[in-house]
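Here is the structure we will look at.
Taken from a larger complex, these chains appear in their original positions, while the remainder are omitted.
By letter and in written order, the chains are A and B; residue numbering begins at 1 in each of them.
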Amino acid sequence: MPLSRDEQFNAIAAELGYSFEGEIKIGGNYTSVLRHAEYVYISGQVPRVGSDIVVRGRVGDETSLAQAQLAAKICVMRCLVLLRNSLGSLDKVAGILRMTVFTQSAADFTQQSEVGDAASDILYRLFGETGVHTRTSVGVYQLPKNASVEIDMIAIAREGACSGGTR
Amino acid sequence: MPLSRDEQFNAIAAELGYSFEGEIKIGGNYTSVLRHAEYVYISGQVPRVGSDIVVRGRVGDETSLAQAQLAAKICVMRCLVLLRNSLGSLDKVAGILRMTVFTQSAADFTQQSEVGDAASDILYRLFGETGVHTRTSVGVYQLPKNASVEIDMIAIAREGACSGGTR
């Protein structure tokens, strides 16, 4: 019997060596995830685990492509936790419409797509064709708390998926 | 009797010391606000009042966090004027799905979230829980006309809200 998506998520988390089960706290008057009709919007996520930003710094300078790819994986796992908490289960996800990947880049770092690929690969592994999304990858100058990567997302919920508040 | 949202908007404008009632002109072949079904998209707004960009420059360098927060407030007030003009009244707003906050940042300025908070606070003050939105805050390298901040938004209109053209 194949793994459920939630079990598969746990397997990926174990491989990465991080737990994503802690509460995702918000400092301001906004929310991490908001659903309207079948559309689920997820706020920009940095590679935070607990209270630590795991990957910081300018990619292509003090931070390597491999570290940025790890950052992208952590960002997308955080998006997925929010999605799971909002819908009850990742099995309630009907699609991912858009992912935007912001990489804190050195002046001559041009592999923003390769950073995004690390996040896209997790979506594909977890959801298969259902996880195939549109994507925009750009290189920004800074990110909150000196994070190396930030990712936001718009997902589609299956009809009838419940919607938990997650502010 | 509590203030209507439109009256509350005017009170916030008075506190900020700016009038947002002038026409918002567009230079090119696009529009400031566009509604489709209940979704209202608002173009990126810089902190312009009349023909002046009120807050310019790189935040964390020539421009302070406090000035950037003022810029974010002006940007979000401009978004709100567009929303009000499009729907007839801010009382027709059913929610804010997404706000994206772009801050023109110095190389080591990492308080983009604190800039975004200033805008989120205005939405919460005006709309309460209805104004709780998802948010993405990033640090960019430049913005049109050397603006310090640019904000765009997707809002939800109440059923039956009229939709005025606002090109």
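We take it that a contact is a pair of C-beta atoms (placed from the backbone, for glycine too) under 8 Å apart; a residue touches a chain by one contact, two chains touch by 3 or more.
These figures come from a predicted structure and were not determined experimentally.
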| item | value |
| --- | --- |
| Identical protein chains across the whole complex (2 displayed) | 3 |
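Heads up, the rule we're going with is that only the chains that are shown with their structure count from here on.
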| item | value |
| --- | --- |
| Relative orientation of copies chain A and chain B, as a Cα rotation angle in degrees, nearest 5 | 120 |
| Distance from chain B to chain A - Cα centre to Cα centre, in angstrom | 26 |
| Footprint of chain A on chain B - complex, ascending | 95, 97-99, 105-113, 116-117, 120-121, 123-124, 131-141, 156 |
| Chain A to chain B touching residues, read off their complex | 27-34, 36, 39, 41-44, 100, 102, 104, 140-146, 150, 152, 167 |
